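Starting off with a structure, shown below.
Shown here: the complex without one of its protein chains, the others still in place.
Going by the order they are written in, the chains are A and B; count residues from 1 in each one.
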Amino acid sequence: MSGPLLKVEKLVKHYPLGDGIFNKDPKVVRAVEDVSFSVEAGETLCIVGESGCGKSTVARLLMRLVDPTGGRVLLEGTDIASLKKGELRDWRRRMQMVFQDPYSSLNPRLTAGQIITEPAGNFERLGRKKRETLAAELLKKVGLAPEIMHRLPSELSGGQRQRLGIARALSLKPSIIIADEAVSALDVSVQAQILNLLMDLQEETGIAFVFISHDLGVVEHIGHRVAVMYLGRIVELANCEALFAKPIHPYTEALIAAAPVPDPTYARLEVPVEGEVPSPVNPPSGCTFHPRCPLAVERCRIEVPPLVPAADGRLVACHVRATQ
Amino acid sequence: MLMRVSSEERIIENFREDKTIDNDVLLDVRDLETHFFGEESVTRALGGVSFQVKKGETLGVVGESGCGKSVTALSIMRLLPKMSAKTVGGEVCFHGRNLLDLPEREMRKIRGNKIAMIFQDPMTSLNPVYTVGRQIAEAVEIHSGASRSDALSKAAEMLRLVRIADPERRVNNYPYEMSGGMRQRVMIAMALACSPELLIADEPTTALDVTIQAQILRLIVDLKKRTGTAVMFITHDLGVVAETCQRVIVMYAGRIVEQATVTDLFSRPVHPYTKALMRSVPDRRRGKEHRLPEIPGIVPSLREPIVGCSFAQRCPFATEVCREKSPVLEEYGADHAVACWHAKEVVSA
Partner (left out) sequence: MAHISDTLTSAAAGRQPVFRFVRVARQRALVLIGGGLLLLLILLALAAPFYAGDPRNIDPFVRLKPPSPEHWFGTDHLGRDVFARAIYGARISLTVGLISALLAAGTGLLIGVVAGYLRKFDNIIMRIMDALMSIPTILLAIALISLTGPGIGILIVAVALPQTPSVTRLVRSVVLSVRERSYVEAAVCGGARLPKVLWRHVLPNTIPPLMVQSAIVCADAIMTEAGLSFLGVGVPPEIPSWGNMIASSRLYLATAPLTIFAPGIFLAVTVLAVNLLGDGLRDLFDPRAKRRR
């Protein structure tokens, strides 16, 4: 295959604030602004950022659960963003999603077996026998006993439910899975189980992941490359090791410094950022990080910094640091 | 731009703090047992929890969901849902009085005045129809009998204390006009308005983003130093514990499995659960490993009485005795206690 598996070009999503006829509000929520990245087959790209940075909107745009305001999402060269609903169905098979909440992501009225075989059943007729074989096979893949297929989600633990969510995503044999905060709702010991499962699956099947998380520890563990988002834009995109070893963008630096380290003797970096994330309805001019940035200069207030290659090939959007 | 506090300084600082702790016990919890009553079953949320909070210290209570850390706090405060939960045994001694025996009227005086509590979601604990200034002022009025205008100026003062910019204007804000981090600051201001002797913080930063969390943690640590209030800090995040606490209790399935000073706990954890918990968190300082060490199995159901050690089913060290007899919390070195039959083997393993 030529080119990357998934290529996102200048993706934009604005949500209107008014809701149509009676309430026309010209203001929009700038959820995603000019986001571009690509994912190779078998790779894990992590998107990390704080709440409201647009990372979940990116996930929904990739799956086209919402329509983009602008930009392209190329899956194996085909632009998903411009497909009609009928054609979209076929393309969705190659890209599946794992959701955050293991409770609300499973229909409480269906059994585990029904849930995980539903996607396959949408594309081919499954007899009872075939459905059960498939269910058992999928359950085995995610490390669950086949007996579970007759249980309801309410009878299962959070970790087991999240495994079902993964089994459902695997049901169509996709080449890429979007995992939106897939381990955030889980306890750490269960989180470790799920992370291991995802990494094992990748090793066995060569599946690619877009892994969205706010947890830097998890991202560092599972990611090959990492995109850091702030207020709808990617501010830094780099190799995982390089990013954590030496963050270049001041926001990345602050984010890493702010994460608590489970070691009381750890030499902690003083967190340099004050204040809170501004509203995406009325984002600051220029670099959106400038009001909180300790390095901000006059230019940052006026000009949006472009995402440009820095020394080691990573991409950084910062007027001050990118040129150093 | 970044100030690096050397690790040595940090240890010295911790050490110095340890020394300044007055060894007087502020809160003494003994054999606390709390049950939840469902339609068909009884959940033994707390199965005999004993610990002490010393004056002016920060005690961390850490564990995964369902381990009983929040129930412990609610039991102490007597804020359990009345219809479905009951503390069925044990005592909570505060200034020589058992809080569990106090009439509700007396207990109300202690809540807020002597022991204050902040929660994970500040929005549900703030009244949306009053300004934050009025809510803080009300707490001050009730507990200190100050006049309305004095209370209001005290409210602004409290907002300044929790580092809210422009406090004179902010007192007139409604909760919805504030961000999550700001609301948590207001909750802290409210809790500290009556200078309580103990502040119970139940996952106060869990709903916040990391950069905001860092600010709030720093604020809590600073305020504790300035006011000398003891803090009981409940969290699931070992990193948060390491940064804020002096002593730590590790809970599992409604029991305390280990108790130690924070440096001790992180440098030489003894209980197999504590060890496994620490290892299952991705940590860059261990180097990148392909597989995270996971804890096999799931937390046992608290609906059935647990025979023996509650961790036995998931524990690699478990033997016959673990499945039969419940281990008690025993001293294991100075200021370190652990509930494990095989503590020695686990340490040397």
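Keep this in mind: contacts are C-beta pairs under 8 Å (C-beta built on N, C-alpha and C of every residue); 3 or more make two chains touch, one makes a residue touch a chain.
Model, not experiment: these values are computed from the prediction.
Engineer: Quick one: say which of A:Thr44, A:Thr57 or A:Gln100 touches the chain that got left out.
Structural biologist: A:Gln100
Engineer: For the chain not shown, which residue from A:Ser171, A:Gln193 or A:Ser213 touches it across the whole complex?
Structural biologist: Result: among the candidates, A:Ser171 touches the missing chain.
Engineer: Tell me, which residues in chain A touch the chain that this view leaves out?
Structural biologist: 19-22, 63, 65, 89-90, 92-93, 96-97, 99-101, 104-107, 109-110, 118-119, 122-123, 165, 168, 171-172
In this section, only the chains that are shown with their structure count from here on.
Engineer: Centre to centre, by mean C-alpha position, how many angstrom separate chain A and chain B?
Structural biologist: 32
Engineer: Can you check the complex and tell me which residues of chain A touch chain B?
Structural biologist: Residue positions touching the partner: 50-51, 157, 159-160, 187-193, 195-196, 199, 214, 216-218, 220-221, 241, 244, 253-255, 257-274, 276-277, 294-295.
Engineer: Spell out the part of chain B that touches chain A in their complex, as residue ranges.
Structural biologist: 1-7, 10-11, 14, 64-65, 179, 181-182, 209-215, 217-218, 236-243, 262-263, 266-267, 276-278, 280-285, 288, 290-295, 298
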